[in-house]
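Coming up: chain A.
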Amino acid sequence: MRRVVTLYRSSVGKKILMAVTGFMWLGFLLGHMVGNLKAFQGAPMFDEYAHHLRVLGEPILPRTGFLWAFRAVMSTAFVAHLLLAWQTSRQSRAARQSGYRKREDLNFTFASRWMRWGGVFILIFVVFHVLHMTTGQLHPDFVEGGAYHNLVTGLGSPVVAALYALAMLVVALHLHHGVWSMFQTLGANHPKYATLRRPLSTIVAIAIFLGFVSIPVAVLAGVVS
Partner candidate 1 sequence: MKLDPKIPTGPIEKKWDKHRFDMKLVNPANKRRYEVIVVGTGLAGASAAATMGELGYRVKVFTFHDSPRRAHSIAAQGGINAAKNYQGDGDSIFRLFYDTVKGGDFRSREANVYRLAELSVNIIDQAVAQGVPFAREYGGLLANRSFGGAQVSRTFYARGQTGQQLLLGCYQALERQVAAGTVQMYARHEMLDVVVVDGVARGIITRDLVNGRVESHAAHAVVLATGGYSNVFFLSTNAKGCNVTATWRAAKKGAGFANPCFTQIHPTCIPPAGEYQSKLTLMSESLRNDGRIWVPSMAGDTRPASEIGEDERDYYLERIYPSFGNLSPRDISSRRAKEMVDSGHGVGPLSNGVYLDFKHAIERLGRDVISDRYGNLFEMYEKITGEDPYQVPMRIYPAPHYTMGGLWVDYNLQTTVPGLFAIGEANFSDHGANRLGASALMQGLADGYFVIPLTIGNYLAAVPRQSVDTTHAAFGDAERDVTARNARLLEARGKKTVDAFHIELGRLMWDRCGMERDAEGLRGALDAIPELRERFWSEVCVPGVGETLNQSLEKAGRVADFLEFAEVMCYDALARDESCGAHYRSEHTTPDGEAKRDDEHFAFVSVWEFQGVGESPTLHREPLLFENVQLSTRSYK
Partner candidate 2 sequence: MNLTLHVWRQDGPDRAGRFETYHAKDISEHASFLELLDLVNEDLTRSGGEPIAFEHDCREGICGSCGMMINGVPHGPRSMVATCQLHMRSFRDGDDIWIEPWRATAFPVIRDLVVDRSALDRLIQAGGFISVRTGSAPDANAIPIPKDDADQAMDGAQCIGCGACVAACPNASAMLFMSAKVGHLGLLPQGQPERYTRVLDMVARHDAEGFGTCTNHGACQEACPKGISVDFIARLNRDVLAGSWKAATVEAS
């Protein structure tokens, strides 16, 4: 904890903590995506998988114990990532109070420019997604424990499906800069592999996008029903 506090005190340390929390979410996203792809194996497999998450760790842990612990950790990481982003952005905004009349964006990518607003969008999407697919308040026909059913009916509307696709696009962009940035911030730049950092970020972003978007597309196309 003391080490985290030491890091937190400096701007570079804050960035490192952002990289770590970002990395946790990248791992979660990859796992989530693999889980989602089980929808292609049909309702029984998918529901079995969803059920398994709830009983993971039983009997050592109580039912849904692992799941809640996991949710707590991920939420903390999420909030920390957000808070750190807010703090560092504030420092940066204060660092240039009057801007340039004219200014070329050197070396910026579309992705790097949209990190902050993309982050805000992702925050809104996550809230919606939880209310939609986890707790069901925003779901037209939510069935407790019926993961496959919720998925198919939830994504059945083209508007909602489009929203999910858009969200994944934003997430992919966020990752496109975020993964490269994570390597850079954690100081991972071995001369032999440093050139792989950019392509790897792109691959991760595309994989996440395709993996997630394939589900609503499949639902709309009737492949998953």
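Candidate entries met the following condition: all candidates are chains of the complex that A comes from, given by their letters.
Note that a residue touches a chain if its C-beta (ideal position, glycine included) is under 8 Å from a C-beta of that chain, and two chains touch if they have at least 3 such contacts; residues count from 1.
What you see is a predicted model, and the numbers here were worked out from it, not measured in a lab.
Here chain A is shown alone, and of the candidates 1 or 2 it touches 2 within this complex. If you check the complex, the residues on chain A that touch candidate 2 are 2-3, 5-7, 9-16, 88, 91-109, 112, 115, 177, 180-181, 183-189, 194.
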